Structures are given as C-alpha cells and as structure tokens.
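Notes to accompany the following structure.
Just one protein chain is left out here, and the rest sit where they should.
All chains are identified by letter, namely A, B, C and D, in their written order; residue positions are counted from 1 within each chain.
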Amino acid sequence: MSAAEQPAAVLEVREVTKRYGHGRRDTLRALDGVDLTLHRGEILALVGESGSGKSTLAKILAGSTSQTSGQVLCDGVEITARRHSTARRRIQMVFQDPYSSLNPRMTVRSALSEVLRVHRVVPREQIAEELSRLMSLVGLDDSALDAYPSQFSGGQRQRIAIARALAVRPDILIADEPVSALDVSVQATILDLFESLRSELGLSVLFIAHNLAVVQHLADRIAVMYLGRIAEVAQTDTLFASPEHPYTQALIASVPRMRPRDLEQPPALDGEPPSPIHLPTGCRFNPRCAYAQPTCLIDEPALERVAEGHSVACWFAGQLQQAPTKQSEEFA
Amino acid sequence: MTTFSLTHRFRPSRREARPAARRLRPWYQNRSLVAGLVIVCIMVLLAVLAPVLAPYNPIKQNLNEALQGPSGAHWLGTDKLGRDVLSRLLYGARVDLRIGFLAVIIPFVVGTILGAIAGYFGGWLDIIIMRIVDVFYAFPLFLLVIALVFVLGPGESSIYLAIALVSWVSYCKIVRGEVIVARQQEYVQAARLGGLNNARVLGRHIGPNVISQAITYAMSDIVMDIMVIVTLGYLGLGITPPTAEWGSMIADAQEFITTLWWMAVVPGVAVVITGLGLSLIGDGLTDLLSPERRK
Amino acid sequence: GCASSSTKSGGASKSAGAPVHGGNLTIARAQDAKSMNNILTFDNSSIFIFEQIMEPLFTVTADGKATKPLLATGYKVSADKKTYTINLRKGVKFSTGKEMTSADVKFSIDQDTKHASTGWGFINSAIQQVQAAGKYTVVIKLKHAWAPLIADLALFSNAIVPNNYDGKTMAEFYQAPVGTGPFKWGQWKRGEYLKLVANTGYWQKGKPYLDSVTWNVVPDSNTRKLQVQGGQADIDEYPDWSTFKSLGTGSNVIAKTFPSTELDYLAFNEKKKPFQDVHVRRAISAMIDRSAINKAVLFGNGTPANSLLMPGVPFYQKSTPGIMKNDALAKKELAASSVPKGFSTTLLIPSGDASKLSTAQIIQNDLQQYNIKVTIKQLDPTANHNAQQNMQYDMGLSAWTMDIPDPDEWTSFAIDPDGGAKSAYTNYRSAEAIKLNRQAQQSVDHSTRAELYNQLQDVVAHDAPFAFLYYAPYAYGVSDKVQNFNVTPLGNYPLTDVWKSK
Amino acid sequence: MSVVALSRTVEPLLSVQHLTIGIPSSGGGHATLVRDVSFEVGPGVRYGLVGESGSGKSMTLKAIAGLLPRGVEVLEGEIHFDGDDVLTMSPHERRRIMGPRMAMIFQEPMTALNPTTRVGKQIAEGPRRHLGLSKADAQELAVDMIRRTGIPDPARRARAYPHELSGGLRQRIMIAMALSCKPALVLCDEPTTALDVTVQDQVLRLLAQLCDDMGSALTFVTHDLAVVSQTCSRLSVMYAGRIMEEGNVREVYEAPQHPYTEALFQSAPDFDDPGRRLAPIPGLPPSLTDPPPGCPFAPRCQYAIESCSTGSKPLVEVRHRHLSACDLADQIFGGTR
Partner (left out) sequence: MLSRLKFVPMRLLQAVPVAFGVTLVVFFMVHLIPGNPAESILGAQATPAKVAALTDQMGLNQPVVQQYWHFLSNLAHGNLGESYTYQVPVLTLVWQRAPVTLLLVAYSVVLMLIISIPLSMLAASRPGHVRDHAVRVIPLVGLGMPQFWVGVMLLLVFAVGTGWFPVGGYGDTMMDHLWYLFLPALTLAISISPVIIRSLRASMLNVLESDYVATARSKGAGGRSLFAGHVLRNAIIPAVSIVGVNLGYLVGGTLVIEKVFAIPGLGSMLIESIFARDFPSVQAVALFVAVFVVLVGVLTDVVYTLLDPRVDLTQRMNA
C-alpha cells in the first residue's frame, strides 16, 4: 500500500503493559505488551473475553490510569495520564453502564453545561444554543435537558452520556461496551448513532464489545484480545472470513446463531482463560488451543503481519486446518 | 486454588430496569421521615415556645413545694428545690437541642471534609488521616469526652469542644468509605475524564451523593451527644446549674431513683422521644437519599 | 451511754440481749481506703479502718467531748504543766504476740512528730521530748503549756506501733500494719474491698465479737442503699440524705444519725472584692435561709449553725449570736456596704456532690433577691481543693469535722491566718480572735478556756468570715442485726464492742 | 429434535393459565408486572421465554418456582405442575417438590451460590434433604454431579468456595446443583448472560445435554434471540408482561406472526446476515402502572390502526400451534387460517 493510501493514525499504542498488585509474586498483568493503532475516522472494535484487558486499555487511553510501561501516541505525540486539559479534551470516553455513568443528582443541563463552561468550549451566552445542538446530535429532544437521569431509559441515558463526551468536541471516542447493558431494540439506535457520528463528525472510535454480532455490524476493523495481548487484528470482513488465530476461530464458532445448531457437538473451545497472575509459559493460549505444538509451550509468538492490514500472534498463522488435532486436557 | 476474586470479575448483568421502583417517591410519602420530622418539629416548637408555654420560671425555687407528685398546679410535679418539672423540661429542650445540634455541626463539617479528602486522594494523605482516626477510635467516646471535659472544666463550651475533638472521626470514617465507593462510580470517572478539577469533582459530583450517610449518622449522633451530656451530669461534669437541662434533671433525680423513680423517667422520656424522632428522620433519609441502598 | 438517735422508733431498742461471737461485718462505702499509714494519711476512709488495728494511749469518750485512757492507764501533770508522766497498761500485746512497752510508745510518737511536714505531726508541735522512763512509763516534756496534749495523744496518728516497725521499713510495715487493736490485717483488693480479721489476742478479753470486718467499695449511693436493704451489706457508710428516711422503712435497716462535729459553711475569700467588707459578709449571711437548706438538703436532719464551733465540741456556746436569715439585717448591711446595689460573684463547689449542689442553688436563689448574682462553679474535688488553697475563688462551700476532742484543731485552722491555712483559706484576720485563740491554747484550766472560747465564738459570729450554714449529724444505714454500732462525734466508729445477732 | 413432535395428548408437565402478577398497593394504581400469561410445557420439552428487559420473564419464572420477591403477588391465574396447583400448596408441600421435581438456575452464578459454604456441600444439600442420602453418600453424589458437568478433578473442586471458581465453573456448579435430584423441570433465568461467548457455548451445550440425559424439561428465560434459538424448541415472546406470540422456534424465526416479534428480529444483529441494516424499535415500553388499553405494542407498532388501541388482545392460533396476540396477524403476515 502506498503512503498516500495509508490511513493516518490518530492514536497509537506501543508495547503498553499494565500491572496491578503490590507483591512481587502477585502481580497481575492486565496488559502485556499491546500494540494497536486507531486510524482517523475509523471504528476499531476491541473484542475479547472478560478480563482480557479491554477496559484497562481504554482507561489508559482516556488517561484515567497510567500504563506500567510502553507509550501512547496521539497524532504522533506521546501522552500520559497526567495530561493537559486540551489533550484531555481530544479523547473522551463512554462507559458501559448508563445507569451509573450519570450523576443522579444533576440534571442533564447542569451536567452538560458544566463541561462546556469548564472547558470554555463556547462563549457563555452560546451555551444554551450548544446544548440544543448536542441534544439533536444524539437524537434527543431539548425538553430532556431539565430532567434528571432517573427519568430516562437506558438507551436515552447512553445518549446523554455520549452527548457529554461529545460536548468538548473530541477527536477520539473510546466506548467501553456502550451497548452491552442495553436491550437489542435500543442497542440498534446507539449503534446507529456511532455510525453517524463517525460519518458526520469524522470521529475515530475505539469500540469495545464482547458481542461479535454487534461488532460485525459496526466496525471497520477488529482487534481480538486474549489475556492482555492482541491475538489478531484485521479488517472486519477479513477477520470473519478467514480468521487466522485459533482463538479467533473459536470465538467465531461460539457465537450463538439464529439458526439451530447441533448442541451434541463439543463446544468450540474448552476451558476458560487462566489467571493473569499465573500466565502459562509460551503462547498464552496454548492450554486451550487445539493445535498447540511443542513450540507453543516454549515461546510466545509476536503479533506478525500475515497480510495487508491483518496481523496475527500465532506461530502457525496461515497454516492451520479447521479440524482440531488435539483435544485439550487442561481445564481452567 | 488461591485465585483472587478480582481476576474473575463478571460483566455486570444487565440491570433490571424497575420503572416501578425507579421513580423516586416524594419525601412526604416517606412515613419514617414524616413521623420523625413531626416529632422533632414539635420538640423544637416546644423549645422555642418554652417562655410562652411554661407555667413557671424554670429556676424559681419553692422549697415548700419540693418533691411533689403531679398535680393540677404542677402537671409533672416538682423537683428537690420545688421547681416545676414541666417548665424545666420545656426550657431544657432549648439547651439540649441546641447542644445536640451545635455539637454535631463542627465534627460533621470537619469529619466530612477530611474523610472526603482521604477517600478521594488516597495515598499518603489517606494513610495519615486514617491513622489519626484510628488513634481517636481506639479511645471510647465517653472516656475521651469525660477526660476532656474534666481537663477543660465543666460547662457548655467544654462540652462542645470535647465532643468536637472526639466525634469527627466517625464522620471521617463514614464519608471516606462512601467516597471510595463513589470514586469508582462511572459518573465520577466520567467527570474526571471530562477534565473537571478535583475540587469540583468532589464538591459537585461526589459530595451530594455521599453526604446522606453522614447526615443519617448525624441524627443518631445528636442522641449520643445528649446521652453524653446526661452521663456528664451523672458524674458532676455537666451543664452549670441552675440551668434547666435534661441531663442535669436526670442526674438530679439520680438520688431519688430508689424512691421517686419517675423523676428520672420524665426527662428520660423527653430524651427518648427526641431520639426516636431523630432516628426516624435518619431512617427516612436513608431511604430517601439513597434509593439503591434501600433496606 | 449511747448517743444515737434513730428515725425508726423501736429499731434501736430492739433488745440486744447478750453479745454473740462470730460473723463478718460488711460495710459498704463510697470510696476505698488509700493508705494504712496512720501518720501520713488524711482521708477518713483510711482512718476509720486503721483505727481498728492501731490504738493510741488515750481515746475519746462516747460523747466526743473528753478523753479516757486506752493503752495508758492514767497520767500525771507537773506543776508547770510542761511534763506529763503517763502509765502504760500492762500485758497489752501486739497482734504479733509481742508485748507493748514504753519503747514502742516513744517510737510511735516520735515517728509522728518527725513527719510534721507531710503528715499529722504538726499536732505534736508542743512536744519537746518523749522519754521511755520505765518499761511501762513514758514521760513527755513540752515546750510550753499545752492544753490539748491528751486530746492530741488520742489522735490516731499517735497510735502505738511496734518499735522500729519490727525491723521493717515504713513502707513495708504499712503494707500490713501491726497494732494492738481489736482487729488485725487481713486482705486488701484495692478498689474492691479491704478485710480485717479479729485479733484473738486482744487485751480486752473476750473482744472483739466479730470474726472479721469487710469494707466494700460501692461508689453509687443507690447501690449502697440497695445492698443494705438486700442484706448484702450490714452498714451503709454514706447514705444520701434524700433517701435516708426511706432507708429504714419497711426493711430490716435502721436509718441512724449520730451527733457529729460537722459544720458546713460558706467561706468568703477576703482577698477578693468585695468580701473584705464585713458588711457584705454579714449581709450575705443574713440572706441565707438555713432552715430551707436544712429542709431541702438534709431533709430536716440537721440544725442551722450559729457558731464557729459545733455542738459536739467542748466549749460550744449555744447562745452565740451567729447570723440567721434576717431580711432587715441583710438590707441594712448591704446598704452600709461598698456594694449597696448588689454585685456579681461566683460560688465554688466540688463537682459530684448533690448536697453541695443543692445548697449552692438555694444560696444562689436567696442572694438573687438582693441583686447579688451568683454563678455556680463546679470543679472536681481535687481542683476545688487547690482553688481554695490558692485562694482562687470568691465564695466556696466547705465543711469541717473534728479529729480530736478539743476545739483548738479547728479554731487554729479557721481563724489564725498564720496557722498555714490562711484562716481556712478566707484570709480572715482579726487580732482579737487570734489573741483569744492563743490564750485558749495555752490555758489548761477548763473554765478559763470556756470563757475564752465563748468570746472567740462571739467575735467570729460578728465578723462573719464564714456564713455558718448547718450542723449535720452523721448518717448511717445499719442492719438491725448489728448491735452496739456507735459513731463518735469525731466520726470514728470503734468496732470493739460491735456484734451481730443471728 | 424429537421433542418437537410430541403430541398434544400428552399431559403437560407444567401448565400456566391466565397468570397475572402484580404489586398490590392499598392506595390504588397498582402495577401489573405480568398479565394473563398462559402456556404449557410438556415433559422433556425445552421451552423458551424471550423478551426485553422488564417484560416479566423473570417474574413468570419466579411465580412458577414460588420465589416471588416480597410485595409481588400472583393476582390471578393458576399454575399446575404435575397436575397439582402449586399456587395453593402449603409451603411445606412446596418445599417437597422444589429440588426433586422442579429446580432452578439463576442468572448470576456469583450471587446465587452461598459464599460461605463449600460448593460440594451446597450441591449435596438437595439430595440429602430429598433423597434421604447420608452425608457421605450425598457428598459422593455431589462429586459425581460435578464430574458430569465436565469439571476435572471434581473431588477437589467440591471443596472449593464459590469465590475460588471462575464464572463458567460456578455456573456448572449451579447446573450440577439443579440437576442433582433429577428434576422433571429445570427453570433457567438467563443462565449465560454473565458469561463470555466461548463459555456460554460450553454451558449451553452442557445444560442441554444433561437435561436430555435425565429427561428433564427446561423452561429457559433469556433476552437473547440467538441463544433461545439454539436451546429451545418452543418459545413465547413476551412484551410488557404479556405473551405476544408463541410457537415452535423454527416457525417463529422464519415467519413471525406478531409485529413486535418482527421488529425485535429486525433490531437484533444477526451474525449470519451482517449486511442487514438494524432497525431500532422507536419509543418506549408502556408504563406498568398505567398500561394503555388494547395491544401494549400499538404505540410503537408500524402497522397499528385505531382498533389496536381498544379491546383485549387474546393469543389466537394463527397457524398450526403458532399463536399470536395481534388482531392483524393474518393481514400483515398472511397467516393460513
């Protein structure tokens, strides 16, 4: 791909690790060398099992916690958790639970105008106008401004949370499972909203989810995380059409479908991720991997490019048959 | 085997939407709160109107009518010095309610601020503040208050000071715990990520949501403070006589417990009713201010 | 004769019959003893106990007004009144079995005199020398004629202990003191109880009747009362006046009063304005309704006080013109004073004393009628004491009881500003009173002394350095099983003759 | 899928008739959480209840199990299990069937297990009580049940406390516990919502397999259309406390007979049809205290006509064994009746 076609990176994550815990033996490696790039104007989805470090990464990007090592670059400039308010404005976050992400004691108006005033986004006299603009942006009525969060449904709350994030006119939106708490009928409206924000405002979105069906509908690219590392990154179609990492394959196979499936069949993947405190040696997926080979038990594979815009962290990327060769014995 | 519970967090389940419960009931439908407010308001009203309502001067002695039982002239009888018990009770409400409320204000403010700081910023500040709290916590309230009043000499101002010095720690502990919980709330994180400064986050976003516990506690604290005054009276360290005050009335009656036992009961009942009212308000506030914590 | 009066008629007259041996007497008291050291200890709760162990040469008669021999058999006074020859009782043994001799007596009195600065030794200040003249004879030489000597020797601080403390140090000795008394050391659990057991070798044959005596510490007066009523204790040492009467009703307890030497008074600090003004003092004295206090505080058990001396003290003069409530006098004196329009002042009392608190409130009320605004100031007993000693008060409530059967102990304390106590911390200074008191000290003749003390009482009554409030009797709640329990006007209660009926 | 073919002559295991659940309130205006719900579950059948949050699925299930929360009551209707009316049973009789005849699996395996008791003991509790096993035998059975859920080293796991296990393992323990007395009916309330997809897949397969092994029927509540399609043979779609549509899973998915069901499918992303545009359902569910007359979905329904907002809308059979509460089902979906 030529330089001209190369989409610009707004956010780059380089070798970021995050450790939790105090003792030497008890450190929990929530992130263990993550590389990821978010391009301008794209929706990048981050999927992975619970505890794989998605939220941790989101928090680091948003600056609510700092990484143990590694770099985060915004437009090529390194940013840290202690960032200037202009830098802080550029990256905004939307949380999973619309019920706890709004202050129950503040009306929508006071919550939004507070942010506008603090950041002097618009002159004081234009605040009212700006509020209406924000409300229409997220598809809410102006009359909602004077209500308290408790008067809204989950989907509406999530819109308000998004409006608050948009109030400071960010370039990048980090959305940590913004639809997981919503009913399907509502979920669709929020997905629509993200879609239009991207196309109308040119926002870059890091969209964290665990539901592959949702991600498939929305994302341009998908990154699959496993136990604190990126297992595979690819364009959405590529990923679903030809998943290279055994974990990605299992994940896709596990998605419940609208058509019947033979439940007598053994599940696509056995066991559950091991504790991030006691990581296995070698490839961290090897205890559950149907294709695990001796190499996999010794060395950890790096995230390698297998095709244009498609990287996989597996020793045998591109060589795997669809049928498992080894039944895993290890469990949990 | 020893996996940590933290490593197995779960995706929060979809919150059960409860339209029925989600709507806040207006405060006047909260039975505890209303009952408590009515009781306390009546008490306050009686205290305020004491000069109008009291049939006698509360410190006027009439030794010829000492130690009388209830009668038409003295509805609640007279004390050792022939003073009218009803009048003393009414005037006593002024003193006790005043001390109760005033003695709570300073510890409330100080404890809340320190607790909020400790809980919000954590780290060394937290450790230092909490160790100080631990030190004070190690001494029973009565012990410290008695010792302090002893040191400062009896009297109303000593009582304020002693209580203030000692009881801020409870508020500090309560508020710190609440702030630590609130700090994890997503709306607080959102406010911080929104670039608001710490003072604003604490004051606007955390404060209003954590204060209810402290207010609830303050209600029972007032009762505690009145009991402290009563006990100080028993030990002879209470309010300066002849001021009418429930604590000294109970302490005075102490001599007669084995003979005229009801003498202690009359002011005791006043304390109980006030305590009941305040506790009911506390219960009500708990319900009202933190619907999610409904018991 | 028995001087006790009883609120329960018939209680005291319940036929005692012949004394019975045995049993333990339990006395419930408010405070624990502090120390058994008879020469350094000032508090009654200790004194009442070690008096049962260590006996002096003389003792007080039952009416408290005279002395009688105890370990001595008699004495002779030289013509110049400066040499006393005392004969000791023979065959008196310490509870260790050793016989008491003049060496023990000399040691004991010298030991007391030696500790004048920290203990009771000041009482021996007239003594020049004690000589062990023979095994059973002691000669005491005085510096000058000193009338109260025998009374002084009757004080517990001059009680006889073994020579040289039987080889122990003073501190060791008083851990378990030894004396010739009816009881000997048992056990002391500080803060809980102190127990003495009968001295089987006591020189008064057949006594004591009791096997043992236990003093239990019961700080709460209601609890003490309930204990005697419930039979858990035999004697309530300090019943409240408020419930005193009810103590004896419907139970097997007799509420007993004994004539005392207690005087409760209001002291004026003459270092503070306006109390230097005799008119102010007299005016205030005339404002106080003593019978109201007697009624409200003592429930009628006391008598309004009219003199510096108490009825239980020798030379008390019943006709002393002590000021009583007198509206006209009060107005007249106040008008004549430096503050005719009234003033504001404070009244100091020890905290935790319900009687003093009530008294103070009545005084406050009485004075208010004359536009004297009194603020009651409560200090804990020790601080109260210190404030008085340092003269940091305006008016204060105090009381006194005698330790020896001679008025001198009190008069010297109360009116002699150079006696170390600044006239009972009032700074009262009257040349006339001082002179009268000195003369009375040194005169041995009974009627001369009587005359001098009469004059003294008149002078003090006029000058009103104190407003005399009331004479209060001693109150005890005593189980009707306890026989022969008597309290002397000095407050002590020898248990030698006490016995318990079954 | 032989169960689908069961003939209707077979006596149903569970029969819910006109069930209405509400919160009685003295001041009037009480909320009705579930309204006139009727359905039957035959022996061995896997029956699904789907619907959005708050539609009354859990309440229906809790009413069957007799575990309604305080203040919530069955206002009308009957629930027959094994021919007995469970609503009129004494608490004692009720306890006799809970466990050996009917069992329940909850949504949150974390909170549904007693945190202070070892899981083996918790599994053994039912068998001890109902099968009269000795402590040792019950423990052995518990270990055996754990083994059957595919957990390795079951004896060791039996001694674990719930917090020492991962979510998937906990949910397996729940399944072991529910099935330990071989119940005829297992009630499940969103048993996999809290789990990751890979683990959800494992658990669903296990559940189905064990139920088949033991011949237990399943009543399965979920909000996930895909999950129900994989687990159940028959389902009801609930909305605002009512059943909108009932039918065999295949038929409902292929040809929904109610506008709500159709809208639900259109708003849900289908993994096998990524290109389809998602269509959200506009508006909000109706208030439970003050429900609109007529069809509760009418205010949000694209097909709604005036008559939709009046009268009661009973479930009627629009196709063979396929019921819909929509008056217009024939016109809209061209039913064959």
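Simple rule for what comes next: contacts are C-beta pairs under 8 Å (C-beta built on N, C-alpha and C of every residue); 3 or more make two chains touch, one makes a residue touch a chain.
Bear in mind that the values here come from a model prediction, so they are computed numbers and not experimental data.
Counted over the whole complex, the shown chains touched by the missing one are B, C, D.
Of the options B:48, B:132 or B:211, the residue whose C-beta touches the omitted chain is B:132. Note on the undisplayed chain: of the listed residues C:34, C:141, C:168 or C:481, the one touching it is C:34.
In the complete complex, the residue from C:218, C:235, C:313 or C:456 that touches the missing chain is C:218. Residue-wise, the contact with the chain that is not shown comes from C:385, picked out of C:385, C:462 or C:481. Listed residues B:50, B:239, B:271 or B:285: the one in touch with the omitted chain is B:271.
Residues of subunit D that touch the chain left out of the display are 65-67, 69-70, 91-92, 94-100, 102-104, 106, 108, 111-117, 125-126, 129-130, 161, 163-164, 174, 177-178, 187. By the touch criterion stated above, the residues of subunit C touching the omitted chain are 28, 31-32, 34-35, 42, 117-118, 171, 189-192, 216-220, 222-223, 226-227, 229-230, 232, 352, 380-383, 385-386, 389.
Within the complete assembly, residues 2, 4-6, 127, 131-132, 134-143, 146-147, 150-151, 153, 180, 220, 223, 227, 230-231, 234-235, 250, 254, 257-258, 261, 264, 268-269, 271-276, 279, 295 of subunit B touch the chain that is not shown.
Note that only the chains that are shown with their structure count from here on.
Here the chain at the heart of the shown protein, by mean C-alpha position, is B.
If you average the Cα atoms of subunit B and of subunit D, the two centres end up 49 Å apart. Separating the CA-averaged centres of subunit C and subunit D is a span of 91 Å. Contact with two or more other chains is made by residues 53, 166-167, 196, 223 of subunit D. Every residue of subunit C that touches subunit B in the complex is listed here, in rising order: 221-222, 225-226, 240, 242-243, 246, 289, 292, 295-296, 351-354, 357-358, 360-362, 364-365, 375-380, 383.
Partner subunit B is touched in their complex by these residues of subunit A: 26, 28, 50-51, 62-64, 85, 88-89, 92-93, 95-97, 99-106, 114-115, 118-119, 150, 153-154, 161, 164-165, 168, 177, 180-183, 210, 275-277.
Residues of subunit D that touch subunit A in their complex: 1, 52-53, 150-152, 166-169, 196-202, 204-205, 208-209, 223-227, 229-231, 249-250, 253, 263-265, 267-272, 274, 278-281, 284.
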